[in-house]
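With one protein chain removed, the remaining protein chains of the complex are shown where they sit.
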Amino acid sequence: MPFVPHTPQDVEEMLEAVNLQSVDDLFEDIPRQFRFENLDLPDGKSEMEVFEYIKRLSNQNATQLTSFLGAGFYDHYIPAAIDPIVTRGEYLTAYTPYQPEVSQGTLQSIYEYQSMICRLTGMEVSNASLYDGGTALYEAIMMSMRVTKRSKILMCSGVNPIYRKMIETYTTNLNIELIETPIKHGQLERDVIGEQLDKSIAAVIMQNPTFFGSVDDYSDVCNMAHEVGALAIMSVYPISLSIIKDPGSMGVDIVTGEGQSLGIPLGFGGPYLGFMATRKKLARKMPGRICGTTVDSKGRKSYVLTLQAREQHIRREKAMSNVCTNVGLMALRSVVYMALVGKQGFVEVGQECFNRAEFAKEKLNAIPGVQVKESAPTFNELTVELPVPAKNIMPDMIEKGYAAGWPLDRYYPEMKNYILMAFTEKHTQEQISGMCNALEEVLCRF
Amino acid sequence: MSVLIFEKSQPGRRGITFSNSSDQYKTRIDKRFLREEPPALPEVSELDVIRHYTSLSQKNFSIDTNFYPLGSCTMKYNPRLNEKVASLEGFANLHPLMAQLQYGGQLTQGALRLIHEIEQYLCEICGMKAFTMQPMAGAHGELTGLLLIRAYHEDKGNQKTKILIPDAAHGTNPASAAIAGYDCITIPTGENGCMDMEAYEAALGPDVAGVMLTCPNTVGLFNPNIDKVTELAHKHDALVYYDGANMNAIMGRARPGDLGFDVIHINLHKTFSTPHGGGGPGGGPVGVSEKLIPYLPISQVEKRKDGTFTLNYDCPKSIGYLSAFYGNFMVNLRAYTFMLRLGGNGMKRASDMAVLNANYVRAKLADKYNLMYPRICMHEVVFDASKQAENGVHALDIAKALLDKGLHAPTMYFPLVIKEALMIEPTESESKQTIDEFIEAMRELADIAETDPDWFKETPRTTRVSRVDEVAAAKNMDLAY
Partner (left out) sequence: MVPENLYYTEEHEWIRIEDGQATLGITDHAQKELGDITYVELPDIDDEFDSGDDIAVVESVKAAADVYAPLSGIITEVNEGLEDEPELVNASPYEKGWICKFSDFDENDLEDLMSPQQYKDFIEG
């Protein structure tokens, strides 16, 4: 690929200007025995060749299956107007907006993103985003320890096990005690948490809906946490906030979540969008970039990254976090998504997800031996009990064209007969019925 | 001018609608679980949205519209093929858990092959033995590297508490070391612009777990004693971390693995042309030497004997899960596309021209701006505005004045060891003509700094807003509408 524009003439003139004979002379500081000759890699290829190769790889992935996979990462409809905006070079190829004079576009979009996240969650301040839902939850834990100066965390077992695995990795070297709080019949055990909570607890971590799909009102748990000076932290699924009670009105102090469902493709695991919002009084303890308003020297309203004294480029080892980025383009995708679907469309999406799951409940429960765990209300995801190990039905279901869901035994060995199924506005009733019929047929073989 | 999307909202106006299948389920959930009012998102048409965000975009500088000589950031051109491959449905619509269903590997062979191949490419480019694509940004890669170092020492029963970091390091280095549970010891810069070897040797000891270095360093210099630095660390069983932020200088010229580095992160959004996106997403894959392989994060892509690919979760000594799945796959995909197009020969040429561009700038501006370390630099050159500061014109003023010329500011006041630093990284994708224009602008500003220093105070004059009141922003804390 002719990536460098230099002509032989350019190179000659530039070498002359720096008073060197050859390009090799530029690398004299590299110790002689370590100078490398040539990378053992193929030579460059044409754009067409590379595209054809990558396209061939992309065809070796089973995206033709009708998928009911979720587990925190959902296949929602992505409106057509998102890509044309986000791929504009002025957004795509801009740097972090450290020079506000030439970054008002990015900065205002961040401010609008922060505002929308606050409106979704019922919080007062949001940062400009973090890597993903799991790292956002980890950062919330670290933040709660800074605020309370305590180091014990109560982790509800309804929190996504993928996040919990990540948090274990991040915290093993730190002086943090993670204590599990069980759920029973889809709901957090209030008696147990009542006993676990005391003045040594920094925060209670909840997830709504839980990993298993159940919805709850955690207002009482937030109160219990506050009574002992602990913070209430909640990881949420943003689409559910269209109809489900928002964490702000439950009394939650820090809200985090995975924003992938807000217009971001599944993309085999990322990049995604970690969001984080909190109360104003905790803003200075929050990690990540934050955009605020101000005026310029002529008195015009402008936007600027603010509260930077919290961050690593100023505080170094005393920073709130080592995070040095937000996921700007993903935040932009989500802000355009939220603007496009708007107030009414957002509720429609949420209601449709709920409706599909309710429809699926009826269909699934009609299959002999199949039962949806239903001791608590759900939003769009169901824990379904099968008469046989969930793993065993997968190959036949895949053959019939369905990725029916995620067998739960990977993180819960005792739940080998359970499968987690997610439903979104993209699923038609025909697809759901088709999957249920296929499941019934497959189960007959066992 | 800066009307918010919320201010354009009109009750009842719609952008996109969704079919409403049925109201029969609405009552199936108790009101106490529901919110009273829907979130107050804007009510606007699709055209409102398109026009609003298009007009906002026009208030940005970007690589596509402006030259970005931003030191340490490697703002090279982002080829559009990267975006085209990212829109391929076979990747964009692929649920990450598809790989974990039974027969799972079978359902995502293309994606797993891609991860494997990019790891192989990075191993060759960096001279490392294995790579993980999981870290989601450079700083995330740093944390990964430090967790690997920690796991190595704990496995060996080593009692180590300290990480040595030069004073010129990126701020993320000490921040990452701190959250990995280490104490940071700062090593000063010596007279040649590289880490002071005497101070370094004195700081080394049995309690040192590792050393974090950027090479070439943030002053833009390649430490000619780098092999001695790694050798000395290894004598104390301290591991050496390579901050790959400046990898764009040495592709095909030197390999960190050959120089003795044990662990390295690469910023894909710098060296491998994935878009900066106004602040992310990034990609920070981490490479390791032989002795750190057992500790790599879960999961790992493995090639089976039959040539197919699978995910290995059975890694008993692993540090664990760093990202939910396989890192920022779509960023990795873009980076791999770039690597394939350049090839081994093209990558070497890219680094060569990046270094030539920086040295050309150095030669052409050395009479106007002070150079604290006047020697051949790598892919970036660090001047300072100390001469101009005598007239009251500071690095910030020069940077702001450049904006008026349609040129992005260089990195200022970094590295911290150089006062009034102006750090310039032209990158290889810029032509001699563009760089000549930049040089001309910088020379002109140096002249104005002598004749009319007050002129700078009002710069920039032509941008959408002028200098903003950052103190007011921090005090008012208006962070949401």
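In order of appearance the chains are A and B, and numbering begins at 1 in each one.
Keep in mind that, in the parts below, contacts are C-beta pairs under 8 Å (C-beta built on N, C-alpha and C of every residue); 3 or more make two chains touch, one makes a residue touch a chain.
Note that the coordinates shown come from a computational prediction; the quantities given were computed from them, not determined experimentally.
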What are the shown chains that the omitted chain is in contact with? A, B
Sole touch to the unshown chain from B:293, B:315 or B:474: residue B:474
May I ask which residue of A:80, A:179 or A:309 touches the chain that does not appear here? A:309
Contacts of chain A with the missing chain: which residues? 284, 308-310, 314-315, 318
If you put the missing chain back, which residues of chain B would it touch? 470-471, 474-475
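We adopt the following convention: only the chains that are shown with their structure count from here on.
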Could you put a whole-Å number on the gap between the CA centroids of chain A and chain B? 20
